[in-house]
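Supplied in structure tokens, the structure appears directly below.
Shown here: the complex without one of its protein chains, the others still in place.
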Amino acid sequence: MFLRSEAIRGYTLLSPTLVVMMFGMCAPFAIMVAVSFWTQHAFDFDTTFTLGRYQDVIDKPIYMALMLRSLAISGACTVVTVLLAYPMAYYVAFHVHRHKLIWIILMTLPFWTSYLLRVFAWKVILGFNGVINSGLKGLGLIEQPLEFLLYSPTAVVITLAHAWAAFAILPIYVSLEKIDRSLLEAATDLGDGPVKRFLGVTLPLSLPGIIAATLLIFIPTVGDYVTPALVGGPSGIMLANNIQAQFGKVNDWPMGAALAMAMMITVAVISVVYIWVTRKAAGRIV
Amino acid sequence: MSNNDAFIILTGVSKHFGPVVAVDDINLTISGGEFFSLLGPSGCGKTTLLRMLAGFESPTSGEIFIDDAPMSEVPPYQRPTNMVFQNYAIFPHLNVRANIGYGLRYDKLSKAELDRRIDESLEMVKLPGFGTRRSEELSGGQRQRVALARALVKRPKVLLLDEPLGALDKKLREEMQLELRALQESVGITFIFVTHDQEEALTLSDRVAVMARGKALQVASPQQLYNCPVSIEVADFIGQMNFIDARVIEVEGERAVLEARGLGRVRAVASADFVRQGAQVVVAVRPEKLSLSYESSSDGRCSVQGEMKTAAYLGDRSHIYVTVDGCEKPLSVAAQEVESSSGQPIERGSEVWISWADESLVLLPVA
Partner (left out) sequence: MREVSYIERSNRPLHVYALMYLAFLYIPVLFLPLFSFNDAVYAAFPLKGFTTKWYEQMLASEPMFAALTNSIKVGATTALLATVLGIFGAKAVTRYRMPGKQPVVFVIMLPLVIPGIILGVALLILVTRLGINLSLYTVTLGHILISVPFAMATLIPRFEGFDKSMEEASADLGANAWSTFWRVTLPMVFPGVLASYLLCFTISFDEFIMAFFLAGTDPTLPIFIWGQLRFPLLLPRVLALGACILAVSFVLVFIAQWLARPGAIRSLDSRP
């Protein structure tokens, strides 16, 4: 009896937030799903139910190509970012003894500033007449500017890896910080040198952080269009750019909705499979 | 299994953490097969000393030798020691078997031998069949045994135990104490045991080092510590003790005569150099070495009259506090029953006589 009352009071308090969030997400998604089954003629919507847009997604090769490229770029970016971030998180967790907070702030500060500007900074760096090229030219190391730097999938990966670094560092740091130091001492006492100790204790126990980091980077970057637009060039365009165009120049909203749905479903499926696989693998460490 | 009398040697070992001196010039020699305890209040340096033996801290000065080998350049994973941690440090991501077998991969055993040893150690700590359980499914006492098994399965030459029984409730703790002692005797290796519980240290150990403020105050067997403490600090830490100021009147060979406050003229064994004619000393006597009665003692023992103040009932015995004229604090007397020789219980405020034997008095230097 009392418990129910407490739950009711709790939910009442939670209700404004819950209502806003659920409305803010469910309603838009519901209608986006609906629109994806429509057709658009100029500025009118033909609301008869049709799978035509989804058919286009599967039939027209460009969409699959963009989807695969987006997944590949996101995947590469995720791997690079997590690999680069792990040692950094490890350093702060285990080798910083004073002023840890300062380090944490330092690591995450760049992330909380304008995303647009950070991508733009890389455009400046990687550009034809940009920092790297003019610098190398000035030093006499190259004659012609390096072309592959900008307007390529590589540029997108580098820029994204830089922009999302903080999202990788924080979850990994938190899970490393939680590891009881006496477990590390126990492993050492039982015979582990530094490497074996890392593989046997530190890495397995930091796995939740790694999983969180990979998802936190992979999912948002799949849908990024700013970075490809600024530094991707024609070969670096991702699916999100196309979706944006559907709502802009191309003016085919149902198509855009269908593509957005396709992207979301693909990402959700991949994430679920990923979590399932890692759970199984983690369970086998016995 | 070695009975080397100088199996572990510490010479001049100190540890400084910045300005803080955690361990101050410790010199110890520990035999093989000995159950040796480090006893003291928290902050006395006993855990730091243990960690230096394990290799997790390195001494600021001094040397540690184990089995004739210097340990200064030897990292923890290469030392012939294994440790049972205070919080057990059971790996949460591995089950019990994997925990116990964790260190065995370095011993180059066949799979069959590995399994056999793990089974053996599970039997030894009375946890057969617990192999597939995980850390969160175990109680505190069970985790403690797994930690023990994990350390012992590697057959180290020295087992280091960091207050392993501290988190257990009293009954379980006493059970485990007996089991630990039996285990040590059957395995035969050196145990170094850190505790702040003096009863525990006295029960389990062959010898105890009483520590305070980083120094070793006295290193001796439990009997010696109890009956012949060398200072007020040690005497006070181990069990209960009555302290009375006194002045030495004369010394005759092994006997001294003293004038003690409140007790009057007493005789005691002259144990050390500080017992000189005219010196101020402290007379110390254990509560159970004092006897209480309504009459003055008739067998020639020293006695003194006092007034009974309060009694603390402890179940199997009582501590009776008697005020004696001239004594600063009431004397504590341990008695089985609070009765006079006529069978009547002694009442508060009644006049009583306390008596003792000369050999029961211990002389200690003034603090």
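Some observations on this one:
By written order: A and B. Residues from 1 in each chain.
The rule we apply is simple: a residue touches a chain if its C-beta (ideal position, glycine included) is under 8 Å from a C-beta of that chain, and two chains touch if they have at least 3 such contacts.
Remember, it's a predicted structure, so these values are computed and weren't measured experimentally.
Here the missing chain is touched by one residue of A:Val92, A:Ile172, A:Leu190 or A:Ile237, and it is A:Val92.
For the chain left out of this panel, the touching residue among A:Met67, A:Ile104 or A:Ile237 is A:Ile104. Summarising the interface, chain A meets the missing chain with residues 3, 6-7, 9-11, 13-14, 16-18, 20-22, 24-25, 27-29, 31-32, 35, 84, 87-88, 90-95, 97-98, 100-101, 104-110, 112-118, 120-122, 124-125, 127, 129-131, 133-135, 138, 162, 165, 177, 181, 184-185, 188, 215-216, 219-226, 230, 240, 243-244, 247, 253, 256-257, 260, 263-264, 267. On the side of chain B, the interface with the absent chain consists of residues 17-18, 51, 55-61, 75-76, using the contact rule stated above.
Operating definition for what follows: only the chains that are shown with their structure count from here on.
Chain geometry summary: the mean Cα position of chain A and that of chain B are 58 Å apart. Contacts from chain B toward chain A in the complex involve residues 54, 56, 75-77, 81-83, 85-87, 89, 91-95, 97-98, 102-103, 105-106, 150-151, 154.
Residues 180, 182-183, 185-193, 200-201, 204-205, 282, 285-286 of chain A are the ones touching chain B in the complex.
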